Structures are given as C-alpha cells and as structure tokens.
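The complex appears here minus one protein chain, its other protein chains still in place.
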Amino acid sequence: MMKVVNHKIPSVDGLGVMKGRHAFTDDFSDKHSLFIKVLRSPHAYARIVSIDCEAAKQLPGVEMVITHNDVPRIPFTRAGQGYPEPSPHDKFVLDEYVRYVGDEVLAVAADSPETCDKALELIQVQYQVLTPILNFEEAVDNEIILHPEPEIHEMFPIGFEPKRNIAASYEMHVGDIENVLKKSDVVIEETFFTQAQAHAMMEPHTVNARIDYQERLILYSATQTPYHVRRIISQGLGIPLSKIRVIKPRVGGGFGGKQAIHGEMLVSLVTYKTGKPSKMIYTRKEVFESSYTRHPMRMDVRLGATKDGILEAIDFKVLSDTGAYGEHALTVFMVVGSKVLPLYNKVKSVRFYGDVVYTNHTPAGAFRGYGAIQGNFGLESAIDMLCEKLGMDPIEFRQKNMMKETETSPIFAIMGEGTEGTAMDMDTCKLEECVETGARLIDWYKKYPRIDMGDKVKSVGMAIAMQGSGIPFIDMGSATIKLNDDGFYNLLIGATDIGQGSDTVLAQIAAEELMTTIDKMIVYSSDTDLTPFDVGAYASSTTYVSGNAVWKAAKQMKAALIKEAARILKTTEEQIEFDGVTFQNEKEESISLVDLSNQITYSEDQKQLSVTSSYVGHKSPPPFMAGFIEIDIDKETGEIDIVDYVSVVDCGTTINPKLAEGQVNGAIVQGLGMAIFEDVKYSQTGKLISNSFLNYKIPTRLDINKLTTVFVDSYEESGPFGAKSVGEIGIDTPPAAFANAVYNALGIRIKELPITPEKILLALKEKETN
Amino acid sequence: MFVAEYVRPKNVEEAYQALIKDKKNLIIAGGAWMKLTKKSASKLISLEGLDLNKIVATEEMIEIGSMVTLREIETNENILNTCSGILSLACHNIMGINIRNIATIGGSVMARLAFSDIYPALLVLDASLVFYKSGEVSFADFLSHPNHDPDLLLGIRISRKAEAGYFRKVAITALDFAIVNLALSKTADSWRIAVGATPFIASLAIEAANYLDQYKELNDEIIQTAVNMALDEIKVSKNQRGSKEYRIELIKTYLKRGIRSVSEHVG
Partner (left out) sequence: MLVNVIVNQETKTFVCEPGDYLLDTLRAYNYLSVRRGCDNTSCGVCTVLLNGKPVPSCSVLTASVEGKSIITVEGIQAEAEKLGRHFGDEGADQCGYCNPSLALTVYAMKNDLFQPTEAEVREYLVGNLCRCTGYIQQERAIMKYLGDE
C-alpha cells in the first residue's frame, strides 16, 4: 500500500507561491540591470539596407546598440531539443533580413525601459521591402525564397530544402494505400485546417543575466529547457559551456512556448560584452507576435472501410506552416502521424507524408499536443464522417477498430521524432474502458445525437486520443539524492517544473521509495551548475523519464543507507530491515535514520551519502483517453454553452491524482480554446491582429461550466510506480469532439478551426437555403 | 506613459481652465483605457475630489456623477431598479471587476468607444449629459454630432420612465468586447431601441420604435416588421470580431427576443 504516491499531496511550493514569495525570473533580476528592448520589423519580409543609430548611441543612459553587424554569424536553432537537433540551423542572433512582422531588427541596452524606448525612436532603419509569402499553401517552389543564406544547414537529414521553402519533409507508408483504398467499400476524402494557436502563458518570456565573481555568465531564465539553453548560447555566441550557468526559477506556465530561446541570446551578449547585469521582459504583444505559435496545418485525409465498419486504410497528407524559422518543424510534423494514426492499428495500409514550409509569419514551435492535437482533429473528425456514411454509431466503430491492450502498430517502429521509431506493444491500454466509462458519464445514448430544446439544441460528441511518454533513446533525465543530518534528503533534479507540479510529483516518487514523508524530501530543480542533466519539460517526459531516474536514485539511496546501517549494526545488508525511520538487525538492535545521519555527518566514519541515477526510456508508453463533450447550441445565433467535458484517462498510476486532474483539466480548456475561441487573425500585409488578450480570446472561467475528469485503473510496468505521462494527452480531443458535437447537433461539418459561433450559424444558414 | 505633470484641481473651474490652456492637457477619469489611446500628456488633470462621484435618484430620473465607477453603477439599488436594471447589466458584462472598479461612466462616455456596452443602454434610457460649459446635451445628439470643444462632463442623467427594458451583449468569451450589443426600453406609450458595436458606435432605431408604438398588442408579424425596419436604420459592417452577415443575424434574433421579453414584462 503506497503512502505518498497516488495520494493527494499538496504542491510543495503552493503556499509560498500563493503568498507571493519571490519565485519567478524577474524577482531575481539585479536591481541595476540594463534593460534590453528590441526594434521589431514592421514588414513581413525585408532586407535591412542601412541602420543609423548614432543619435541613439549618444542618448544618455544608452549602453549599446546591437545590430546584425555586431553579432557572430553562426547559424543555430532556437528550438530546445536534444543534440544534434532535428530542427534546421536557420537562425542568426540578428540578421540582415527580417522575415515576419515582429522579427528582430536590432536591440538597445539602456538604463531604463523608457530610455530604451526613446533610443528606439531615434534609430533610422532603411528597409528594402520584399514580397512576402503569407499563404502557406503557396510556399513550396514559390519564386520568392525566404532562406537564401548559404550558411544554414540541417544537422542530419530532415528533408531540408530551403531553396524550395521547405524546412523539413517526410514520407512513410505501410502497405499499398492506393490499392487498399480502391478496394474499400466506403471511402471518404476530406481536408481540415488548424490555426496558429498562441500559448498565452501568464508569465511573459523573461530572462536576466549577470557576471559572477568567478567571471562566469549567470542566467535566470523562464525556460522549459535550461540545459539546452546553456548549449545553444554557447553555440550561438561562442562562449565556452563551462562559463555559463542557467538557473530556472519558478516558471509561470510554458506549454511548449518556453521550449526555445527567446531573449537569452541578447541578455547574454549584452552582459558578456559589458560585464553589467541585464534583463529582458517581453511585452504581451511581443509574446504574441515575436515568440512562437502552434504550427497551422492543412490535412488531406482519406479513409477506407468495409461496409460492415472495418477501417482498412488511412492516408494522411499534411502541409505544416513553420513560419519564418524552422523550430520543431519536422518533429511536430511527425507527431501528427506517430501519436495519432496508431489509434487505429488494424488497418491494412497507412500512409503519412508531406512538407513543412517556411512563410513570413510568426515562427511556429513546440506547443502542448505537439502535432497530435492537429492530427487528432483531422482523424477523429474524419472517423465520424466515415461513420455517418456507414450509418454506424461512432462509439461502436471506434470500439471495433481502435488500439487495445497487448496490441501494437507498425508505426511505432517506423516513426520517431525526427528519426526512426521504437517498436513496442501496448502493455497498458485501457482505451476500451475509457470509452465505455465516458459514454456512461456523459449519458451518451440518451443524448446522442441531439435533443431539441426549442431555441437551443443539446448534443454530444466524442474523440479518442493517445500521446507518448518521452522520446525513447533520446530523452534523458537524472536525479541526485543526498542525505542530510537529522535524516532528511535533498532531491536534486534537472527536470523542469514549469508550473505543472513536477517538483512535487518527483519528490513523491522519492519519498515513497524511501518510505519518508514529503516534508523530508527537499526538492531543488533546474540549475545547470547544481542539478544533474535533464532534457527539460517537454514530450510528456518528466513523470516517466525523470520520474524513473528519481525512482532509480531513491532505490540506490536506500541501498546505500542499508549498507551504512549494516556497518553500524554489525550485520549484513540482507539482515537489515528499514521502515523509513528505523534500521533494525536480526538481533532487534536498531538505529534511527536521524541518528545514523548525524553519526555519519559528525562523529564516526563521516561521509556524505549521495547518489545519482539517470534514465533513458526504451519505449514511450502512450497514455490514452476518451473525451466527450456536451453542448447546447442556440440555433438562431450559433452561441455555445459547454455543459460538460468528460475525460476518461489512462495515464497509468497517477502519482498525484489531484495534480494529474489539473493537468487534464487545464489541457482540456486549452484545447477548447483552440476548438472554439482562439481565432488568429493577420492583416493583409502579414501583421498579427490578434496580438493582445483584448483581441485573442482564451477561455475565461465563465466559459467553462463543468469538467468531469476521471482516471481508469492502470499500471504501466515500465513507469515509476506504474505511471505514464499526463501533461499533454488532455489537449488532443476537444477540437474533434466539439466538431463532432456540432455535427450531431445541426448536421453541419466544420473542418477549419476554430469553430466559432459565427461559422456555425453561417454554415447553418447556408444549409437551410440550399 | 510620458506625463510632465499630474494635477488635482480643487474645483471644476480650475480643472476647466487647466484643460483649455493647452491641447496636450488631458482629463484623466479612471484611466482604464488611457494606455490604449494616449501616449503622452503635458498635464493630466484629475477629477478626483470634485464631488463628481455621487448617484442621486429622484422619482423621474437618476443623475450619475461622471466619476462614478462602472462597478458602482452595477451595484446601485436605484439603477438596478430602473428599466429592468439594464444599465447595471450592461456594466456587469464589461471585462473584469478590477477594471470596473477604476473605469468611470464619464471616461466611458467621453472616450466614444464604438464597442461600449453602456451606450445602447444609455440611449434607451433617454440619457442626457451635463457639461460644465455646454449644459445639458442629449446623449443621442452627443453620439451623432460630436462637439470637439473642450468641456468637462459633470454627470449623466437617465430617465426612470421606462417600465421595462432588455439588454444583450454577444461576445466571443465573457471577457471580450461585443460583436454586437443592444438595448430596448418601453415606457407607457413608447419604445426605444438601440444597437451598438455594429462595429459602428451605438445608435437608435427610431422608425422601428415608432412603428411598435402604434400597437397595443404585438404579434410575430409586427415584431418581424419592426426588426426589419431597425435593420434598415442601423449601419452594420464587419470587423475582426464578426462579419456583417453574422451581426445581422444576431441583431435579428436578439431584437426579436428583446421585444418579446419587454412586452411580456409590461403585460
């Protein structure tokens, strides 16, 4: 019986954060920091002809102006990924070309934000305005080339063809797709579009730097990947890795948006050059315009089935828009296939292929779901359309065709993230139970497809989803546990808490194994000088990969403790019984952990007990879920009430059931935002219009009435105490479930996100006139 | 924001003199939206301490001081009890409570915000504005005939004659600006209909209201005719929040529902 794991332990840092303790990046900036502000391109595509910054340089308080002439010309990728990165090295700290409205032209460092603003106004830049590519369907082989620079390159083959505006491309197939489709009784062919969703984390991108008394560069950064940040700064600026320390304090939300470099290069450059502390905080407008978005996609989907409802073929052609730079271009693209298509593993043939293209839009990057939400919208919408054509209940169809426990899919072996994949069987897959339980909780058979209520109509819709748990053979996490006098422990982890609660969850894993309580497991994370390596918070890897590392370390610490106890109690290790508090030998002689720790610290055979373990996954066990939405739609206005969203999740053991629920709930609402509210609008010249919370609408608490989130019993043998991941899986189903519910309500199928009340009503009017 | 000086006049005359002295001198009310519209000012003239934050009610009307906050309007008993509380409801739907605690009705009126939710409500409440120099000006005239002479808004008067009213805002989320907003009111013998955020600034549908005034009993056909007349009077177009077609559908639906709701209330 577990005492800490699978219990609702409050977050280790919740109280302090609620009480406003200094915690976030800017809370640790030097009082006398130089401020850095960036002059951002007003043009979607232009060449900088000349820069006159003499007047700005003369302005009192201005420390330096940095232009593309002042930075090393070393291409790199800002994507916080393992090395060598699967993203093209296509970015310079500053460049002669600007490639989207909001791209960096130059930077000013000065004694205050106001001085920066005045200096920026004094700077004259002449641009040669170039014709941009704003429609991603026109990017490939366009006569306009967005990345003509000769130095840029891929780190290994990713289908990088900059002369064709292709950042990456990929193709895979199992079986003869055309032949299987030709023989299928029922075939559908549909095209779906998804938008460039914004992460909209509450804390804007924030970073600050200083030089310490060992002449090293110390950064506080709101990042998901401190170790990758350290490496990329070293690469981009030519500063030795040993001279850089990156500390990640508390982070105010990331969702993938902080899995990349933002202001880190500029603060490092300014502080390294001037020796003075500096800082940079993005405005909310910069967060929207000048960081990253979700990759917008076009998905051409073909499905083929027998007339009795056996899915035989899935053909998925995808075009993805990576914007001005190629961060995460290939890997997000591949996840569209690798973490979606195996859901229907009994097909005779599956094909997945397409391109990721450059355009003159805000770059796309990592975002919770990472391609799976896009793919899920396409596939799970198409499945319902196929069911309609077959005249088959969508739940019955899924039950017949979906992945089941002990089964596998050939896709796992073929597709990884940027590389080949890893074959694996589904040792845990409770999808059947998820679907059955969800249908009961939403009362599907009473409400499906709709209940007419006069002005309003009630309906339900559903979708199933899978994700992964880290990237096998690539993602590495590690943990150090050290024993202190008085018998408490430090848990030092490279894993990156970005608000999701990983510090708490990892401390629970260590405390459970060492049979202690959470208050005796003091956790410190994400400091490149002090904590062991971890790739960071992405790819749903922390609980599974870092958690396994912590579990291994805790087991090792337990063995080390028992060894010491055996020495002290003059027996063999096998004879020691340890209950977390006291060690006892076969003669019932005992010593408490407190006494043991004091003894080895101060009085006898003194030593520091400390262990470090690492873990690399050999597979990526997918969490699964079924999502069900109940909505009421006003037939005369298209307005929507989200009545309930039922999520039934198989994530293995929930290390912390309440925090796991929070991960699912937050992801569902973020997914509903993408499904319904979060419209991305550009002007005709490529300027982002939806660049503030006034114009980009994330769900508010009045838009969410009820979330019903439950976890099915599941134990993944390869995970720590049976856990898989839970950080991303929640975001995948809302777009398709909602689209399906709208269809069930009104008989209209909307294939382009977001599905706004306006789109619903206008489609309904069109249907009525036809 | 760059401001050379922040002043607190002791009386309205002093504030007025400061305002007319320099075009770059600005009145600051609550300051809720100042950042969005102004980059700098020579002098910011505060109206705090001028006793403009009172709500005074009589049988016929309520006078709301220009420095009264939207939150105070939202929760004022007399305003809640006037014309089905539509002005309170309009305020209640504006952003979060923290903004409503600083945004004032004077600032909201003088900013001439086309998306304002309170304008349709004020229009159907037959509101008038009380200025320091120009005296009382009907709110409808203020909207349709902008006068750019510097003046100080002291208060807003709303009529309590209406027996019932209706207000509706349609927005993408609860925190968004309106795609469209509209208000209706009915006194013993006359209707008023106003539609705003179309995306043009709110205006009255006078012909449609006059048409309804002819009938003691309404039926679907009369309502439909009135709605169509209103749509002829009100200028509708598209912006980032909605297309023209969608706005028209929303106006049709909610005018219909509003007329029904108000006529049910007045029996």
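In this document, chain identifiers A and B correspond to the written order of the chains, with residue numbering beginning at 1 in each.
As a convention for this text, contacts are C-beta pairs under 8 Å (C-beta built on N, C-alpha and C of every residue); 3 or more make two chains touch, one makes a residue touch a chain.
Given the structure is predicted, the values throughout are model-derived calculations rather than measurements.
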Looking at B:46, B:187, B:210 or B:239, which residue reaches the missing chain? B:46
Check each of A:668, A:712 or A:737 against the chain that is not shown and name the one that touches it. A:668
Which of A:281, A:385 or A:626 touches the chain that is not shown? A:281
Consider the whole complex, including the chain that is not shown, and state which of A:81, A:115, A:656 or A:690 touches that chain. A:656
Residue-wise, where is chain A in contact with the chain that is not depicted? 8, 10-11, 13-15, 17-24, 26-27, 199-204, 250-253, 255, 281, 283-285, 498-501, 656-659, 661-662, 665-670, 692-694, 698, 700-702, 704, 706-707
Of the residues in chain B, which ones touch the absent chain? 1-6, 8, 28, 31-36, 40-41, 44, 46, 48, 71, 92, 95-99, 101-102, 174-175
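Criterion: only the chains that are shown with their structure count from here on.
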Averaging C-alpha coordinates per chain, one finds the centres of chain A and chain B separated by a number of Å equal to 44
Chain B-facing residues of chain A, complex: 114, 634, 636-639, 677, 679, 681, 689-690, 693-695, 697-703, 756-758, 761-762, 765
Chain A-facing residues of chain B, complex: 2, 170, 172-177, 179, 240, 242-243, 245-246, 249-250, 252-254
